[in-house]
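Worksheet for the structure shown next.
Only one protein chain is missing; all other protein chains are in place.
Residue numbering begins at 1 within each chain, and the chains themselves are lettered A and B in the order written.
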Amino acid sequence: MTRGRSVTALIGLVLLVGGLAWGATGLYGFGHYHASYGRIVAHASVPDRSATNSVVVTAFDYRAFDTLGEEFILFVSVVGVLVLLRRLRGESGRDEENVAEEDRRASESTRWIGLAAAGPLVVVTVYIVVHGQLTPGGGFQGGVILMSAIAFVAVGGESMVLLRLRRTSRWVEMAESAGAAGFAMIGFGGLIAAGVFFQNFLPKGTSGLLTGGVIPLANIAVGLEVGGALLMVIAELFDQRLRGRRL
Amino acid sequence: MNGLLAVLLTLVGAVGTLTVAIREPVRQTIAAGFLSLVLALLFFALQAPDVALSEIVVGSIAVPGMLLLAIAKIREQEQSADHEPGEADRGGDE
Partner (left out) sequence: MSVYPYIVAAWLLGAGLYGVMSSRNYVHLIICLTVMQASTYVLLLSVGYVSHGKAPIFADIPTNSTVVDPVVQALTLTDVVVEATVVALLLALVVQANKRFNTVDPDAMTRMRE
(Lines give C-alpha, C1' and ligand atoms only; values in the text may rest on other atoms or scores of the structure.)
Protein backbone atom coordinates (compact mmCIF):
# COMPACT_ATOMS: atom_id res chain seq x y z
CA MET A 1 0.00 0.00 0.00
CA THR A 2 1.33 3.41 -0.91
CA ARG A 3 1.92 6.15 1.65
CA GLY A 4 -1.08 8.23 0.64
CA ARG A 5 -3.44 5.29 0.79
CA SER A 6 -2.20 4.11 4.17
CA VAL A 7 -2.46 7.58 5.71
CA THR A 8 -6.02 7.97 4.42
CA ALA A 9 -6.90 4.52 5.66
CA LEU A 10 -5.55 5.23 9.14
CA ILE A 11 -7.42 8.53 9.39
CA GLY A 12 -10.64 6.83 8.31
CA LEU A 13 -10.06 4.03 10.80
CA VAL A 14 -9.47 6.39 13.72
CA LEU A 15 -12.60 8.35 12.80
CA LEU A 16 -14.66 5.16 12.60
CA VAL A 17 -13.53 3.68 15.91
CA GLY A 18 -13.78 7.06 17.62
CA GLY A 19 -17.24 7.64 16.22
CA LEU A 20 -18.40 4.20 17.39
CA ALA A 21 -16.99 4.73 20.86
CA TRP A 22 -18.62 8.16 21.10
CA GLY A 23 -21.93 6.69 19.88
CA ALA A 24 -21.71 3.98 22.52
CA THR A 25 -21.94 6.59 25.26
CA GLY A 26 -25.48 7.31 24.06
CA LEU A 27 -26.59 3.75 24.66
CA TYR A 28 -28.03 2.59 27.91
CA GLY A 29 -25.35 1.35 30.26
CA PHE A 30 -24.28 -2.25 30.15
CA GLY A 31 -26.83 -4.33 32.04
CA HIS A 32 -29.68 -1.83 31.99
CA TYR A 33 -31.98 -3.34 29.43
CA HIS A 34 -34.99 -1.25 28.55
CA ALA A 35 -36.71 -2.85 25.58
CA SER A 36 -39.87 -4.83 26.30
CA TYR A 37 -40.08 -7.14 23.27
CA GLY A 38 -37.46 -9.50 24.63
CA ARG A 39 -39.11 -9.65 28.05
CA ILE A 40 -42.51 -10.45 26.55
CA VAL A 41 -41.09 -13.15 24.29
CA ALA A 42 -39.08 -14.73 27.12
CA HIS A 43 -41.96 -14.96 29.52
CA ALA A 44 -44.51 -16.03 26.92
CA SER A 45 -42.60 -19.03 25.61
CA VAL A 46 -43.49 -21.46 28.42
CA PRO A 47 -47.23 -20.84 28.74
CA ASP A 48 -47.70 -20.24 25.01
CA ARG A 49 -45.60 -22.95 23.36
CA SER A 50 -44.79 -25.26 26.33
CA ALA A 51 -41.11 -25.11 25.37
CA THR A 52 -38.54 -24.06 27.95
CA ASN A 53 -35.75 -22.83 25.63
CA SER A 54 -37.00 -19.37 24.72
CA VAL A 55 -34.01 -18.71 22.41
CA VAL A 56 -34.97 -21.61 20.13
CA VAL A 57 -38.65 -20.65 20.36
CA THR A 58 -37.71 -17.15 19.24
CA ALA A 59 -35.50 -18.36 16.40
CA PHE A 60 -37.82 -21.05 15.03
CA ASP A 61 -41.28 -19.81 15.88
CA TYR A 62 -41.64 -16.09 16.57
CA ARG A 63 -38.83 -15.03 14.22
CA ALA A 64 -38.88 -18.03 11.89
CA PHE A 65 -38.90 -15.73 8.87
CA ASP A 66 -35.45 -14.41 9.77
CA THR A 67 -34.16 -17.96 10.19
CA LEU A 68 -35.53 -18.80 6.74
CA GLY A 69 -33.46 -15.98 5.28
CA GLU A 70 -30.34 -17.19 7.06
CA GLU A 71 -30.94 -20.74 5.84
CA PHE A 72 -31.06 -19.56 2.26
CA ILE A 73 -27.82 -17.60 2.74
CA LEU A 74 -26.25 -20.90 3.80
CA PHE A 75 -27.74 -22.77 0.85
CA VAL A 76 -26.59 -20.22 -1.70
CA SER A 77 -23.05 -20.08 -0.30
CA VAL A 78 -22.73 -23.84 -0.56
CA VAL A 79 -23.99 -23.71 -4.16
CA GLY A 80 -21.29 -21.13 -4.84
CA VAL A 81 -18.59 -23.30 -3.28
CA LEU A 82 -19.65 -26.29 -5.36
CA VAL A 83 -19.75 -24.30 -8.58
CA LEU A 84 -16.23 -23.00 -7.95
CA LEU A 85 -14.58 -26.18 -6.76
CA ARG A 86 -16.23 -28.82 -8.90
CA ARG A 87 -15.02 -27.23 -12.12
CA LEU A 88 -11.53 -27.18 -10.57
CA ARG A 89 -11.73 -30.90 -9.89
CA GLY A 90 -13.12 -31.73 -13.32
CA GLU A 91 -10.08 -30.26 -15.05
CA SER A 92 -7.63 -32.62 -13.36
CA GLY A 93 -8.41 -36.31 -13.40
CA ARG A 94 -8.79 -38.31 -10.24
CA ASP A 95 -7.28 -41.74 -9.65
CA GLU A 96 -8.70 -44.42 -7.45
CA GLU A 97 -5.26 -46.03 -7.09
CA ASN A 98 -3.74 -42.90 -5.58
CA VAL A 99 -6.42 -42.80 -2.94
CA ALA A 100 -6.00 -46.44 -2.04
CA GLU A 101 -2.27 -45.85 -1.50
CA GLU A 102 -2.97 -43.05 0.90
CA ASP A 103 -5.55 -45.11 2.73
CA ARG A 104 -3.03 -47.89 3.36
CA ARG A 105 -0.55 -45.40 4.69
CA ALA A 106 -2.69 -44.28 7.63
CA SER A 107 -1.99 -46.15 10.85
CA GLU A 108 -4.46 -48.64 12.30
CA SER A 109 -5.02 -46.80 15.57
CA THR A 110 -6.06 -43.52 13.93
CA ARG A 111 -8.49 -45.33 11.69
CA TRP A 112 -10.04 -47.17 14.61
CA ILE A 113 -10.32 -44.01 16.70
CA GLY A 114 -11.90 -42.19 13.79
CA LEU A 115 -14.49 -44.91 13.31
CA ALA A 116 -15.13 -45.32 17.03
CA ALA A 117 -15.76 -41.63 17.61
CA ALA A 118 -18.26 -41.32 14.78
CA GLY A 119 -21.00 -43.37 16.44
CA PRO A 120 -21.26 -41.47 19.75
CA LEU A 121 -21.08 -38.19 17.85
CA VAL A 122 -24.12 -39.14 15.76
CA VAL A 123 -26.03 -40.00 18.96
CA VAL A 124 -25.04 -36.65 20.49
CA THR A 125 -26.22 -34.92 17.31
CA VAL A 126 -29.63 -36.54 17.40
CA TYR A 127 -29.98 -35.69 21.12
CA ILE A 128 -29.06 -32.04 20.67
CA VAL A 129 -31.25 -31.56 17.59
CA VAL A 130 -34.37 -33.19 19.02
CA HIS A 131 -34.11 -31.59 22.47
CA GLY A 132 -33.65 -28.14 20.98
CA GLN A 133 -36.75 -26.65 22.48
CA LEU A 134 -36.04 -27.88 26.02
CA THR A 135 -32.31 -27.43 26.63
CA PRO A 136 -29.61 -25.39 24.88
CA GLY A 137 -29.12 -26.77 21.42
CA GLY A 138 -31.18 -26.98 18.28
CA GLY A 139 -30.72 -27.55 14.59
CA PHE A 140 -27.70 -25.36 13.91
CA GLN A 141 -25.40 -26.82 16.54
CA GLY A 142 -26.52 -30.37 15.80
CA GLY A 143 -25.83 -29.97 12.09
CA VAL A 144 -22.23 -28.89 12.66
CA ILE A 145 -21.66 -31.79 15.08
CA LEU A 146 -23.02 -34.16 12.43
CA MET A 147 -20.49 -32.82 9.96
CA SER A 148 -17.72 -33.35 12.49
CA ALA A 149 -18.80 -36.97 12.98
CA ILE A 150 -18.15 -37.69 9.31
CA ALA A 151 -15.00 -35.59 9.34
CA PHE A 152 -13.63 -37.75 12.18
CA VAL A 153 -13.91 -40.75 9.92
CA ALA A 154 -12.09 -38.93 7.15
CA VAL A 155 -9.35 -37.56 9.39
CA GLY A 156 -8.84 -41.02 10.83
CA GLY A 157 -7.75 -42.10 7.37
CA GLU A 158 -10.71 -44.06 6.09
CA SER A 159 -10.60 -42.17 2.84
CA MET A 160 -12.36 -45.00 1.04
CA VAL A 161 -15.41 -44.42 3.20
CA LEU A 162 -15.32 -40.75 2.38
CA LEU A 163 -14.96 -41.53 -1.32
CA ARG A 164 -17.90 -43.86 -1.21
CA LEU A 165 -19.77 -41.10 0.58
CA ARG A 166 -18.91 -38.70 -2.20
CA ARG A 167 -19.96 -41.14 -4.86
CA THR A 168 -23.29 -41.31 -3.07
CA SER A 169 -23.11 -37.57 -2.68
CA ARG A 170 -26.51 -37.49 -4.28
CA TRP A 171 -27.92 -38.55 -0.89
CA VAL A 172 -26.04 -35.78 0.92
CA GLU A 173 -27.26 -33.24 -1.62
CA MET A 174 -30.81 -34.51 -1.26
CA ALA A 175 -30.56 -34.29 2.52
CA GLU A 176 -29.42 -30.69 2.31
CA SER A 177 -32.10 -29.70 -0.17
CA ALA A 178 -34.74 -31.57 1.85
CA GLY A 179 -33.73 -29.61 4.91
CA ALA A 180 -33.96 -26.26 3.20
CA ALA A 181 -37.21 -27.10 1.43
CA GLY A 182 -38.64 -28.68 4.58
CA PHE A 183 -38.19 -25.49 6.53
CA ALA A 184 -39.98 -23.49 3.85
CA MET A 185 -42.73 -26.13 3.70
CA ILE A 186 -43.31 -25.73 7.42
CA GLY A 187 -43.92 -22.06 6.79
CA PHE A 188 -46.36 -22.86 4.02
CA GLY A 189 -48.03 -25.41 6.27
CA GLY A 190 -48.73 -22.63 8.70
CA LEU A 191 -50.09 -20.54 5.83
CA ILE A 192 -52.41 -23.33 4.67
CA ALA A 193 -53.55 -24.45 8.10
CA ALA A 194 -53.94 -21.19 9.92
CA GLY A 195 -53.72 -18.42 7.36
CA VAL A 196 -50.45 -16.93 8.64
CA PHE A 197 -47.01 -17.77 7.23
CA PHE A 198 -45.02 -19.74 9.82
CA GLN A 199 -47.88 -19.97 12.26
CA ASN A 200 -47.30 -22.77 14.74
CA PHE A 201 -50.15 -25.06 13.70
CA LEU A 202 -49.36 -28.40 15.29
CA PRO A 203 -50.73 -29.15 18.76
CA LYS A 204 -48.37 -28.12 21.48
CA GLY A 205 -48.00 -30.71 24.23
CA THR A 206 -47.75 -30.09 27.92
CA SER A 207 -44.25 -31.26 28.80
CA GLY A 208 -41.57 -33.62 27.60
CA LEU A 209 -40.24 -34.13 24.14
CA LEU A 210 -43.24 -33.56 21.85
CA THR A 211 -43.77 -29.96 22.83
CA GLY A 212 -43.59 -26.72 20.92
CA GLY A 213 -45.66 -27.61 17.88
CA VAL A 214 -43.60 -27.44 14.70
CA ILE A 215 -40.36 -26.53 16.51
CA PRO A 216 -38.93 -30.11 16.62
CA LEU A 217 -39.67 -30.54 12.90
CA ALA A 218 -38.01 -27.23 12.11
CA ASN A 219 -35.01 -28.26 14.20
CA ILE A 220 -34.65 -31.53 12.30
CA ALA A 221 -34.93 -29.73 8.95
CA VAL A 222 -32.29 -27.18 9.90
CA GLY A 223 -30.01 -29.88 11.30
CA LEU A 224 -30.21 -31.83 8.04
CA GLU A 225 -29.49 -28.77 5.98
CA VAL A 226 -26.55 -27.45 8.01
CA GLY A 227 -25.00 -30.91 8.30
CA GLY A 228 -25.40 -31.66 4.60
CA ALA A 229 -24.10 -28.25 3.54
CA LEU A 230 -20.93 -28.35 5.63
CA LEU A 231 -20.37 -31.99 4.69
CA MET A 232 -20.43 -31.12 1.00
CA VAL A 233 -18.01 -28.24 1.50
CA ILE A 234 -15.55 -30.40 3.45
CA ALA A 235 -15.87 -33.25 0.95
CA GLU A 236 -15.11 -30.92 -1.95
CA LEU A 237 -12.04 -29.50 -0.21
CA PHE A 238 -10.87 -32.98 0.83
CA ASP A 239 -11.25 -34.55 -2.59
CA GLN A 240 -9.01 -31.94 -4.03
CA ARG A 241 -6.39 -32.89 -1.48
CA LEU A 242 -6.57 -36.60 -2.19
CA ARG A 243 -5.33 -36.11 -5.72
CA GLY A 244 -1.65 -36.87 -6.18
CA ARG A 245 0.95 -36.91 -3.47
CA ARG A 246 0.71 -35.87 0.16
CA LEU A 247 2.24 -32.57 1.30
CA MET B 1 -20.37 -5.42 35.68
CA ASN B 2 -18.31 -7.83 37.73
CA GLY B 3 -14.65 -8.68 37.43
CA LEU B 4 -15.11 -11.86 35.41
CA LEU B 5 -16.80 -10.02 32.56
CA ALA B 6 -14.14 -7.29 32.56
CA VAL B 7 -11.34 -9.87 32.42
CA LEU B 8 -13.02 -11.84 29.62
CA LEU B 9 -13.72 -8.72 27.56
CA THR B 10 -10.11 -7.59 27.87
CA LEU B 11 -8.95 -11.07 26.89
CA VAL B 12 -11.18 -11.04 23.81
CA GLY B 13 -9.78 -7.68 22.76
CA ALA B 14 -6.20 -8.85 23.26
CA VAL B 15 -6.63 -12.14 21.42
CA GLY B 16 -8.43 -10.40 18.56
CA THR B 17 -5.56 -7.94 18.18
CA LEU B 18 -3.10 -10.84 18.28
CA THR B 19 -5.01 -12.65 15.54
CA VAL B 20 -4.78 -9.63 13.28
CA ALA B 21 -1.09 -9.09 14.05
CA ILE B 22 0.04 -12.59 13.07
CA ARG B 23 0.66 -12.63 9.35
CA GLU B 24 1.43 -16.23 8.52
CA PRO B 25 -1.79 -18.12 7.70
CA VAL B 26 -1.25 -21.41 9.53
CA ARG B 27 -0.29 -19.71 12.79
CA GLN B 28 -3.18 -17.36 12.38
CA THR B 29 -5.54 -20.33 12.13
CA ILE B 30 -4.44 -21.45 15.58
CA ALA B 31 -4.95 -17.92 16.91
CA ALA B 32 -8.43 -17.85 15.35
CA GLY B 33 -9.28 -21.11 17.13
CA PHE B 34 -8.09 -19.58 20.38
CA LEU B 35 -10.23 -16.50 19.71
CA SER B 36 -13.28 -18.75 19.27
CA LEU B 37 -12.58 -20.41 22.61
CA VAL B 38 -12.26 -17.13 24.49
CA LEU B 39 -15.34 -15.80 22.73
CA ALA B 40 -17.30 -18.86 23.83
CA LEU B 41 -16.22 -18.24 27.44
CA LEU B 42 -17.42 -14.65 27.14
CA PHE B 43 -20.76 -15.82 25.77
CA PHE B 44 -21.15 -18.18 28.73
CA ALA B 45 -20.47 -15.32 31.13
CA LEU B 46 -23.09 -13.24 29.30
CA GLN B 47 -25.68 -15.96 30.04
CA ALA B 48 -25.98 -17.22 26.44
CA PRO B 49 -25.40 -21.01 26.40
CA ASP B 50 -26.89 -21.59 22.92
CA VAL B 51 -24.60 -19.05 21.32
CA ALA B 52 -21.60 -20.41 23.22
CA LEU B 53 -22.36 -23.93 21.99
CA SER B 54 -22.59 -22.69 18.41
CA GLU B 55 -19.35 -20.75 18.70
CA ILE B 56 -17.41 -23.68 20.20
CA VAL B 57 -18.60 -26.13 17.56
CA VAL B 58 -18.06 -23.81 14.62
CA GLY B 59 -14.82 -22.26 15.80
CA SER B 60 -13.04 -25.48 16.67
CA ILE B 61 -14.24 -27.81 13.91
CA ALA B 62 -15.69 -26.06 10.88
CA VAL B 63 -13.61 -22.89 10.42
CA PRO B 64 -10.10 -24.23 11.22
CA GLY B 65 -10.81 -27.35 9.16
CA MET B 66 -11.82 -25.39 6.10
CA LEU B 67 -8.97 -22.91 6.53
CA LEU B 68 -6.29 -25.59 6.81
CA LEU B 69 -7.66 -27.52 3.84
CA ALA B 70 -7.70 -24.37 1.72
CA ILE B 71 -4.14 -23.45 2.78
CA ALA B 72 -2.98 -26.97 1.87
CA LYS B 73 -4.60 -26.74 -1.53
CA ILE B 74 -3.04 -23.35 -2.22
CA ARG B 75 0.38 -24.77 -1.35
CA GLU B 76 -0.25 -27.75 -3.61
CA GLN B 77 -1.16 -25.45 -6.48
CA GLU B 78 1.98 -23.41 -5.93
CA GLN B 79 4.15 -26.51 -5.93
CA SER B 80 2.59 -27.91 -9.07
CA ALA B 81 2.99 -24.50 -10.70
CA ASP B 82 6.69 -24.60 -9.79
CA HIS B 83 7.01 -27.84 -11.72
CA GLU B 84 5.88 -26.25 -14.97
CA PRO B 85 8.09 -26.98 -18.01
CA GLY B 86 9.41 -23.43 -18.01
CA GLU B 87 11.01 -23.86 -14.57
CA ALA B 88 12.64 -27.21 -15.17
CA ASP B 89 16.10 -25.91 -14.20
CA ARG B 90 15.03 -25.53 -10.58
CA GLY B 91 15.85 -28.73 -8.71
CA GLY B 92 13.43 -29.53 -5.95
CA ASP B 93 11.02 -27.32 -4.06
CA GLU B 94 11.87 -25.74 -0.70
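Please note the rule applied: a contact is a pair of C-beta atoms (placed from the backbone, for glycine too) under 8 Å apart; a residue touches a chain by one contact, two chains touch by 3 or more.
Being a predicted model, the structure only gives us computed values, none of them experimental.
The chain omitted from view is touched by exactly one of A:F30, A:W112 or A:W171, namely A:F30. Even with one chain removed from view, chain B keeps its contact list with that chain: residues 1, 5-6, 9-10, 12-13, 16-17, 19-20, 23, 25, 28-29, 32, 35, 39, 42-43, 46-51, 54-55, 58, 62-63, 66-67, 70-71, 73-74, 77-78, 81.
Residues of chain A that touch the chain left out of the display are 1, 6, 9, 13, 16-17, 20-21, 24-25, 27, 29-33, 35, 37-39, 41-43, 45-47, 52-59, 63, 66-67, 70, 73-74, 77-78, 80-81, 84-85, 88, 134-136, 138, 140-141, 143-144, 226, 229-230, 233.
The criterion applied here is as follows: only the chains that are shown with their structure count from here on.
Mean C-alpha positions place chain A and chain B at a centre distance of 19 Å. Taken in their complex, chain B has these residues touching chain A: 1, 48-50, 53-54, 57-58, 61-62, 65-66, 69-70, 72-73, 75-76, 79-80. Residue ranges of chain A in contact with chain B, taken from their complex: 30-31, 53, 55-56, 136-138, 140-141, 144-145, 147-148, 151, 230, 233-234, 237-238, 240-241, 244, 247.
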